[in-house]
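Every protein chain of the complex appears in place save one, which is left out.
Should a chain be cited, it is by its letter among A and B, assigned in written order, with residues numbered from 1 in that chain.
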Amino acid sequence: MSDLLNFYVDNASLLLEKSVATLSIAALGLAIALLLALPSGVWLGHRHAGSFLSINISNAFRALPSLALIAIGLGLIGLSLINIELALVALAVPPILTNSYTAVDGVDPDAVDAARGMGMRDRQVLTKVELPLSWPLIFAGIRTASVYIIATTPLAALAGGGGLGDIIVNQPTYHLVGVIAATIVVVVLAFAVDGLLGLVQRAVTPRGLALPKELQTIVPAADTATTAA
Amino acid sequence: MSTRFMRLLILLLAVGVLAAAVGCGGDDSSSSSGGGGGGSSSSSSDQPGKGKPAVTIGTKDFTEEFILGELYKQALQAKGYSVNLKKNIGATEITDKAMTSGAIDGYPEYSGESTATVFGIDKIYDSPEATVADAKKHYEARGQVVSNPTPFEDVDAIAATKAFAEKNGLASMEDLKKLTPSFTLGARPEFKNRQVGLKGMKDVYGIDNAKFKQLALGLQYKALDKGDVDTANIFSTDAQLASGKYTVLKDPKGVFGFQNVLFVINKPKYDALGGTAFMDVINKVNTLLTAEAMRSMNSAVDIDKKDPAEVAKSFLDANKLT
Partner (left out) sequence: MIAAAAVLAQGGPVIPNFGRGDECARSNGKFCLHWFLDNFDNRFLPRVVEHIEMTLIAVSIGFVIAFSAALLVHRWPRGELWFANLASIFYTIPSIAYFQIMVAVTGIGWTTIEIALISYTLLILFRNTLTGLHGVPPETLDAAEGMGLTRRQMLTRVELPLAMPAIIAGVRVATVTTISLATVAAFITPLGLGAPIFSAIQTGANTDFIAAGVLAILLALIADLVIVVAQRLLSPWQRARGGAT
């Protein structure tokens, strides 16, 4: 235990530097995944179309082993940031896509009818009714995605470097205490990002929407609940 | 409907139990029973390994070690020993720990690595023999036994592409100080803090203008070729050096030490395996390992992409050790 504390004290700046790198790598992956999956999922859900496509794309991406993607990247293009980012995007797309689709698609039809009845146009129905009601599930997907991403980013050390993975794969230099120390930092980062996104979620979700039990853990159930039936 | 469900549950559990049984049967990365396949009755002098407990040999994380592991394993099996080979355990620090913790019984280690990295001795030795003697002394004090050293040694070295070396007039390690303000040095992670590494380069040659770039072991030549690094840490018996594309810098002050291979094994296991009878098999292999032999085997694996087990087998067969 004291070894662990000593490690933190002695290597504070190294850990800080590596944490920043980890977060940047993760942020880039999350951003790309959001760009690809969020608008498409929301739009398809809104149109109640393309469920077959989105569910199957999610399933296909989810089956891709991260290290296998990195390996193919290393074989084809060598050491590069693209390798890890590809793996991270593949990880993040399924929860975001599935959840945003399911959330918007599943909005209470009565609410949508009422909105239309009030004279709202299509775009407004989406932004004023469907999205607000969908945020909990959508955010659950984004939070799941970010946890997956942060926990997988250490693999970047194998593929061109960067981040806390540099310590985690380097037990010879940093010893097991270093591996454990860096791992704890990764776990803390994952919880922190999840917490942060939780705050954002609370900010955008209309009051009165209760958070179901399945969404209360660090890896919300939403990713899996929708795979049933 | 319920019976179908029951059937599924039972099927799943059966698969699980079956898989677990098969899996637990193969508890090591590669296990094999002793050789002596001829079926003829074996006199104990011919098959000293018969009846002895199984021995677990580990190897570190690069080609030469893989080959050494296979050489020892197959030579021992030919003498009736039961050998488990745990391949690719990791760098020196991890593999040594595996031995002292009992996860493996022994592994091939380099004499200079032993003194500098395992035992933390900051000394520069005058000769290979002195290095071996000191390593042996420390291992024995700690509870291990070592074999005779191999004729070949494989030292760390710094290399650059021929072009870069010519352009900058690099022939020896001291010349690196000329590369102002700095130069990049690509190496596996543990090189940075080792006495037989960057730290030693600073202490002994005063080279403090190196920018360390971490590379996974094995990517050094690629990085040199692409120009990702100016210099890289390589091993002197690497197959790639035969191509002539690289210049290896001389190490007149001997910071990288002498590095003959010793097979190190925990004493209790050594005794249980028959002591000198066991070590004789290892030593017979070691005497064959000249620099030329090692380099050609490394080349077969690294350049010609042959399997280390096959290469080891060919070598042992040719030298009548199997």
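Definition applied: contacts are C-beta pairs under 8 Å (C-beta built on N, C-alpha and C of every residue); 3 or more make two chains touch, one makes a residue touch a chain.
This structure is a prediction, so every number in the text was calculated from the model and none was measured.
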item	value
Option from A:L15, A:L126, A:A140 or A:L155 whose C-beta touches the chain left out	A:L155
Touching residue (missing chain; options B:H138, B:K245 or B:K306)	B:K306
Contact residue for the chain not shown (choose from B:A130, B:V248 or B:A293)	B:A293
Option from A:L14, A:V179 or A:V200 whose C-beta touches the chain left out	A:V179
Chain not shown, touching residues in subunit A	51-52, 55-56, 59-60, 62-72, 74-76, 147-148, 150-155, 158, 165, 168-169, 171, 176, 179-180, 182-183, 186-187, 190-191, 213-214, 216-219, 221, 224-229
Residues in subunit B touching the chain absent from view	1-2, 4-6, 8, 12-13, 15-17, 19-20, 22-24, 26-29, 61-63, 86-89, 98, 101, 103, 128-129, 148-151, 216-219, 221-222, 283, 286-290, 292-293, 296-297, 299-300, 302-307, 311, 314-315, 317-319
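Definition applied: only the chains that are shown with their structure count from here on.
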item	value
Approximate Å spacing (C-alpha centroids) for the pair subunit A, subunit B	40
Touching residues on subunit A, where the partner in the complex is subunit B	78-79, 158, 161, 166, 169-173, 175
Parts of subunit B lying in touch with subunit A, wherever the complex brings them together	90-94, 189-190, 192-193, 214, 216, 219, 222, 226, 228
